[in-house]
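Removed: one protein chain of the complex. Kept in place: all other protein chains.
Labels A and B are assigned to the chains in the order they are written; within every chain, residues are numbered from 1.
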Amino acid sequence: MKPPAFEYVRVGTTEEAVAELARDGEDTKLLAGGQSLMPMLNMRLAMPRRLIDLNRVGELEYIREREDGVAIGAMTRQRAVEKSALVARQVPLLADAMPWVGHFQIRNRGTIGGSLAHADPAAELPAVAVCLDARVTVRGPEGSRTLTSEQLYRSYFTTTLASTEILTEIWFPAPPARTGHAWLEFARRHGDYALVGVAAAVTLRDESIAEARLALTGVGGRPTRARDAERRLVGRRGSDAVLEDAADSVRQTIQPASDIHGTAEYRRRLAGTLTVRALRLAIERAGRAPSRTT
Amino acid sequence: MTPPEIAITVHVNGRSYAERVPPRLLLSDFLRHHLGLTGTHVGCEHGVCGACTVLLDGAAVRSCLLLAVQTDGAQITTVEGLAGDGERLHPLQEAFREMHGLQCGFCTPGFLLTAVELLRDTPHPDDLTIRRDLAGNLCRCTGYQNIVHAVRRAAELMGRR
Partner (left out) sequence: MTTRAIGARIPRNEDPRLLRGHGCFVDDVNPADGLHGAVLRSPHAHARIVSIDTSRARALPGVDLVLTAADLGEVNQPTPLLIPNPHLTYPRTPRPLAADEVRFVGEPVAFVVARDRYLAEDALAAIDLTWEPLPVVASVEAALAEGAPLVHADVPGNRAARMAQQVGDPAGALARAARVLRERLYIERSCGSPIEARGVAAEYDRRAGTLRVWVSTQAPLPIKNGLARIFGLPEFKVDVIAPDVGGGFGTKIMLFYPEEILVPFAAIRLGRPVKWTEDRREHLIAATQERGQRHDVEVAVDEDGRILAIRDRFVHDAGAYTPYGIVVPIITSTQLPGPYRLRNYAVEFDVVYTNTAMVTPYRGAGRPHGAFVMERVIGLIARELSLEPAEVRRRNFIQPHEFPWDVGLTFQDGGPTRYDSGNYPLGLELALERIDAADFRRRQAEARRERRYLGLGIGCYVEGTGIGPYEGAHVRVEPSGKVYVATGLTTQGQGHHTTFAQIAADALGCDPADVTVVTGDTRKFNWGAGTFASRGLVTSGNAIGIAARKVRDKALRIAAGLLEVSLDDLELTGGAVRVRGVPDTALALGALATVANPIRYAYGKEASEAALRLVKPREGAVLAPGEEPGLEAYAYYAPPQATFASGCHAAIVEVDIATGDVKILRYVVQHDCGTVVNPTVVEGQIHGGVAQGIGGALYERIVYDDQGQPLAATFMDFLLPTAMEIPEIEIIHTETPSPLNPLGIKGVGEAGAIPVPALIAEAVDDALAPFGVRVREMPLNPSRVLELVTEGRERGRGAG
């Protein structure tokens, strides 16, 4: 298990990276944290001719408060996001999900941008991003553009980015007042990719659900926003029956696949179970959340 | 056709090495075969087993998921650098011996280096924290129990020093 031969290019700035991609982007892979790409190289499942190493692009490593939210540079290590007090305060769902990403040694290297761009259909961060309507900034030869995280994902391991583009930043909005979040997942072992994972964000008004956001991982080719379930929740109280109704919707709309770790039917049931549990936890947290965010 | 070798300087266990390496050379192979530091072991080469864990600028990482060229200028600690040259073992090593935290010893270097960061982050960990943070390292011999006890014991020993 050794990587195939490739040409290695180390860049120091985003601009250089974009220029290198533009100069010769054929069969080129961007190396971020490498925690998914390197295994694929070692197993020769990926055979790029060129590798552009982004690890010295310091300008893409930051966590900043911006526009009532938090902007995170694509090359920020997952471990830094996990430990960030700003993230814990302003994007609690992300903070909740972060420890579920692999193991801490993986998060020491893995980057937030790398995970988002790798588009693993069982990964945590894409579902978190989709749940929160996070915005992704990408940069190409023509300059920068911004897209919603839902627009980023096409299918299994495939994004809508052009081969000349680099994901440079992700921006998460801060939650409205009285919002609670929950990330729940069930994996075969601690640290494995989830069989199913659920991200939930619920905002309360009085005792009712004013807004609900629900996204799932492991149930299809891309992170799945459960919009019908969200609609069924709005304006209602979070009773068992209401949560079950949302879970029903989730079970009916997702299209999970079978593999050696679980059948599609199992994943469907698990998605329903985790939906109820995540919503319940999010609602409970929303009840305890301050009525104004600071 | 073969991409050119790249010159790197890496500081391993306090010593500097200037080497030329092919771009695709894994850090694990560089340490083991180029520098002769065979204490870093390779168990899966896809980032699951953790046997190849080293400290890169102080952080525990899988050396099979890094290219040697990426570590140009970096500080690396391997198991050989844990105790220093003296007779005395690192408290973690002492604790592993005292609590029978190793059997075949193949996964052990990875566990030790993982535990270095674990105890730096959490000097007084409870068992669940220990188990959660060790979950990225696989052991086939011990059933983990004595490794958990050894890390707990090391926390005591280090607290005393």
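The rule is short, and it goes like this: contacts are C-beta pairs under 8 Å (C-beta built on N, C-alpha and C of every residue); 3 or more make two chains touch, one makes a residue touch a chain.
Computed from a predicted model, the values in this text were never measured in an experiment.
Only one residue in the set B:Pro4, B:Gly58, B:Gly73 or B:Gly105 touches the chain that does not appear here, and it is B:Gly105.
Only one of A:Arg23, A:Arg188, A:Arg205 or A:Arg237 touches the absent chain when the whole complex is considered: A:Arg188. By the touch criterion stated above, the residues of chain A touching the omitted chain are 1-5, 43-44, 186, 188-193, 195, 259-263, 266, 269-270, 273-274. Where chain B meets the missing chain, the touching residues are 2, 22, 24-25, 29, 32-33, 36-46, 48-49, 51, 78-80, 82-83, 89, 93, 96-98, 100, 102-109, 112, 130-132, 134-148.
Everything below uses one rule, namely that only the chains that are shown with their structure count from here on.
Taking each chain's centre as the average of its CA atoms, chain A and chain B sit 29 Å apart.
By the touch rule above, chain B contacts chain A in their complex via residues 1-3, 6, 22-24, 26, 29, 45-47, 50, 53, 56, 59-62, 64-67, 69-70, 114, 117, 132-133, 135-136.
Interface of chain A with chain B (complex): residues 1-8, 10, 31, 34-35, 38-39, 41-43, 51, 53, 55, 79, 102-106, 108-109, 189-191.
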